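Presenting chain A:
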Amino acid sequence: MIEIKFLGRGGQGAVTAANLIVQAAFKEGKFGLAYPSFGAERRGAVLNAYARIDNKPINVHQQIYEPDVVVVLDRKVIQMTNVVEGLKENGIVIINTDKIPEDLVFNGRLFIVDATRICLDLNLVISGWPVVNTAILGALSKATDIVKIDTLVQVIQENWKGEIGKKNADACLKAYNETYEVVRVI
Partner candidate 1 sequence: MKVLIPKSKPAKGAVGKTGLWRTSKPVVNHNKCIKCVICWAFCPETTILRFEDNSVDIDYEYCKGCGVCANECPVNAIEMVED
Partner candidate 2 sequence: MTSIKQLPYEEYFLAGNGSCPGCGLTIGLRNVLKALGKNVYMVVPASCSSVVQSPFPNSSATVPLLNTPFAASAAAASGMVRALKIMGKDAVVMVWAGDGGTFDIGLATVSGAAERNEDLLYICYDNEAYMNTGGHRSSATPLGTFTGTTPTGKRENKKNVPLIMAAHGIPYVATASIAFVTDLYDKIMKAKDMKGFRYIQIYSPCTPGWLLPTEKSVESAKLAVQTGIYPLFEIEGGIFKISAPSKAYLKKEKRKPLHDYFKIQGRFKHLKEEHIKLIEQWIDQMNEEYAALDGKKIF
Partner candidate 3 sequence: MSIIEDKKSLSNVKVVTANEAVALAVKCAKVDVGGAYPISPQTSIMEYLTKYIETENIPMEIVRVESEHSAMAVAMGAAAVGARAFTATASQGLLYMAEMVYWVGSSRLPVVMAITSRAMGAPWILGNEHTDVLLPREWGWMVLFPEDNQEVFDTIIQAYKLADTTLVPVVVGLDGFILSHTTMPISIPDQSIIDNFIPKNTPKPYALNTEDPFTHGNAVHSNLYLEFRHNIFKTIEDSEDLVDEIDKEWSKLTGRSYGGVIEEFLLDDAEVAVLVMGASSGDAKEAAKKVREKYGIKAGVIRLRSIRPFPVKRLSKIAQKVKAIGVFDRNMSPGLGGMIATEVKFALYDLKNRPIVQSYIGGLGGKDVKIADFENILVELKEMVDGKREVEKVKWVGLDLAAIEKFLEEV
């Protein structure tokens, strides 16, 4: 079972990202469940969402304490909370940022994508916020083998029809192509 933790801020779509990854996994014959951090959601505040993916049905509901993958939707979150808390040995961290967070210390692999710029370029903005959830999923697909990029694009276009679906699919693809691993010396 793979456990993924999404850290974002209210309004960025972390919950939707977790839901989409489960939908995509299901399409590929896997099982999953996704849930948000429970409580009142406030725009701008840190908000977590979680997903579990497995080859067999999942019925575990305890919270995720030791994620395999951490996806950070906003570089500010790094200052607000310890994003690598509980990360498994050799776990994967994916961060939406335009510069490498040099002081983030952990034992694992780090992937970077500037999803915010991708979304601004595509005008994927709702109420003034770049909605980076579909873009960051592209990065997740690049960094891990949890779901294929083609499946993600398909799921995105099933969730949003027409122009908006296409824009989100583009963001996802673009992020997939622009995501890179940072070679780090620990």
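Brief remarks on what is shown
FYI, a residue touches a chain if its C-beta (ideal position, glycine included) is under 8 Å from a C-beta of that chain, and two chains touch if they have at least 3 such contacts; residues count from 1.
Here is how the candidates were picked: all candidates are chains of the complex that A comes from, given by their letters.
Worth saying up front: this structure is predicted, and the values here are computed from it rather than measured.
Put simply, of 1, 2 or 3, the chain that touches chain A in this complex is 3. Those residues of chain A that touch candidate 3 in the complex are listed here as 18-19, 22-23, 26, 29, 31-36, 38-40, 57-63.
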